[in-house]
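Okay, so here's the structure we're looking at.
The complex appears here minus one protein chain, its other protein chains still in place.
Order as written gives the chain letters A, B and C; numbering starts at 1 within each chain.
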Amino acid sequence: MPKLRNPILVCGLPDSGNVAKLVIDQLVKQLKAKKFAEIYSSSLPPRVLIRQDGTVEPMKHSMFYWVSNNGGRDLVLYTGDVQPSNPEAAYALAEKALEIGQSLGAGLVLTVGAYITGEFSKEPKVFGTATDKELLKEFEGIGVTRISEGNITWMNGLLVGLSLLRNLKAIFLSGETSGYIVDAKAARAVLQVLGRKLEIPIDMSELERRATESETLVKSMKEIQDRGDETGYIG
Amino acid sequence: MPKLRNPILVCGLPDSGNVAKLVIDQLVKQLKAKKFAEIYSSSLPPRVLIRQDGTVEPMKHSMFYWVSNNGGRDLVLYTGDVQPSNPEAAYALAEKALEIGQSLGAGLVLTVGAYITGEFSKEPKVFGTATDKELLKEFEGIGVTRISEGNITWMNGLLVGLSLLRNLKAIFLSGETSGYIVDAKAARAVLQVLGRKLEIPIDMSELERRATESETLVKSMKEIQDRGDETGYIG
Amino acid sequence: MPKLRNPILVCGLPDSGNVAKLVIDQLVKQLKAKKFAEIYSSSLPPRVLIRQDGTVEPMKHSMFYWVSNNGGRDLVLYTGDVQPSNPEAAYALAEKALEIGQSLGAGLVLTVGAYITGEFSKEPKVFGTATDKELLKEFEGIGVTRISEGNITWMNGLLVGLSLLRNLKAIFLSGETSGYIVDAKAARAVLQVLGRKLEIPIDMSELERRATESETLVKSMKEIQDRGDETGYIG
Partner (left out) sequence: MPKLRNPILVCGLPDSGNVAKLVIDQLVKQLKAKKFAEIYSSSLPPRVLIRQDGTVEPMKHSMFYWVSNNGGRDLVLYTGDVQPSNPEAAYALAEKALEIGQSLGAGLVLTVGAYITGEFSKEPKVFGTATDKELLKEFEGIGVTRISEGNITWMNGLLVGLSLLRNLKAIFLSGETSGYIVDAKAARAVLQVLGRKLEIPIDMSELERRATESETLVKSMKEIQDRGDETGYIG
């Protein structure tokens, strides 16, 4: 494993709308990031996934690195199949990922996820909350809207909160989503912000395709709802 | 940190009506008590709070001290953002707080909380239960009503129960509350008792304002209910 | 603490109808058994009980001994305020009680509890299941009916099951109860069997009084039900 130059740790664990995982999976795929660690835990839910070819895959978390080819900052990427089954394990896994990131030289953590509104948005925004005001301000400059109340749950929240206790700078970037569907549009919005910060041109083609599918689905759902409403008026 | 003179440990962890936290927050704010310890635990719920300025705040418990400026007893104050997520952690955190309080010389523990009745009270009472009859009698002398059945749950209960096992004198003071709203009136009632015991004039202005808001809310709820009842009679 | 002569360990942890606790409390009270151990655990539910005099009582399990005054076998008694909050603690506490009993010389364990039927019985039976057939047969000889399917849950079950693994002889004696009320009649039935085995005249006066109260309650419930049925026929 090469020595990384001032890397940024980019994290996203499965959450509502699968936004976090779509984002990290897209980055790993596009950048051809190299997997360097698999993290197993008996506090991940007790099950195995079945792959399309009929083989099994144990539940795990994974870490990847990417060496920048344009003189920019290298990346460490962290995602997983599933969130753990209890609070203690959520803390332990978040600590482990930050510890590994920090040991590789990361001083900045970007954590991605979903911002659930219960409504379908045409142009999902990206909302942010950070360990410090300067970092938040920087991201407000590239299209992020500040959150100023509420809380972030499970590992995507802990990764920012525990960064503060480790003197790491960290921001949580969340794509606006209804919470009802796997939301490629929300993931695309988050990736656009990441692309600006990381100065990496993100290949949106697959997410565009998925986002179009999402839009068609949402349109159908709305039409059904509208027809329902109409019927309501007639009757 | 200065050596404290015969300090009293005053505790309150979030509970129904948020009575406990309102009380300790008001004491900390008014007395400008100094924070001397933050307690983190992986058994606190896995999430971070978002502050109004957009920055995050990890879940924690906090301890403060206050050196009396009127010759009275010093205070150690203990509160937190949230109760832990399992019984074992509730015991461990209560033990930790009592251990710290005891190491600072505290021999008396006052724990505050809510006494839920399911009804809105005009003049909420303060109910008490203690490690010994003499302490209870003392507080009955300053307006506290004895509880003589039932139980106290989670950390506000354990802080009194574990005090008994540590040979600390302790009393649980609970403000009568409906359990339906954040109850500043119940908190005010508890603070009045604390003010008498601690011989500290408590600044009630903020809680008065909040209590008025509570009263207006309750009045509205009752009016809606009454109209509902009327409608019921007419129909 | 005196050396006990071939003592019997008699156990009962709170269960349906509170049968187990009524039985052990009655034995402790009548025999004026001496408490020699209090067992605390952070896996007992996090709360304190409030006594009638306004003082608090932490959750605990307790052990007592009684030296026979009629040449019979001595007793070790085990009960508690509440069952623990997770399986691991149920195993640990049952192991601890058996270990203490065994260290005091007990080779026989009698565990008492409830046998829930969902119906009110005029003359509740006592059902039994044991570590070995001989012991079961002995108790069938003094009025116990054999159970031959199902399972016994939580600590009253574990105390018999773990006895088997420790080469202790053990029997579970359960009083037939509806499961709807605190059932003094079921407790009385179990005590009658215990009295025969232990050759101790059991003072039934308090349980008789309670049982009469129970009967009156059940009668009232049945009358209400019957009236309900009648009304049903008329309407």
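Basically, a residue touches a chain if its C-beta (ideal position, glycine included) is under 8 Å from a C-beta of that chain, and two chains touch if they have at least 3 such contacts.
Treat the numbers as computed from the prediction; the structure is a model and nothing was measured.
The shown chains contacted by the absent chain are A, C, with contact judged over the whole complex. Of the listed positions A:K29, A:R47 or A:R209, the one in contact with the omitted chain in the full complex is A:R47.
Considering the whole complex, the residue from C:V23, C:A97 or C:V160 that touches the absent chain is C:V160. Only one of C:L136, C:L173 or C:V218 touches the absent chain when the whole complex is considered: C:L136.
Touching the omitted chain from chain A are residues 40, 42-59, 85-86.
If you put the missing chain back, the residues of chain C touching it would be 87-88, 90-92, 128-133, 136, 146-155, 157-158, 160-162, 164-165, 172.
Keep in mind that, in the parts below, only the chains that are shown with their structure count from here on.
If you draw each protein chain as a dot and join the dots that touch, you get a simple line with two loose ends. One copy, chain A, sits rotated relative to the other, chain B; on C-alpha atoms the angle is 90 degrees to the nearest 5. One simple way to say how far apart two chains are is to compare their mean CA positions; for chain A and chain C this gives 54 Å. Chain contacts: chain C has no residue touching two or more partner chains.
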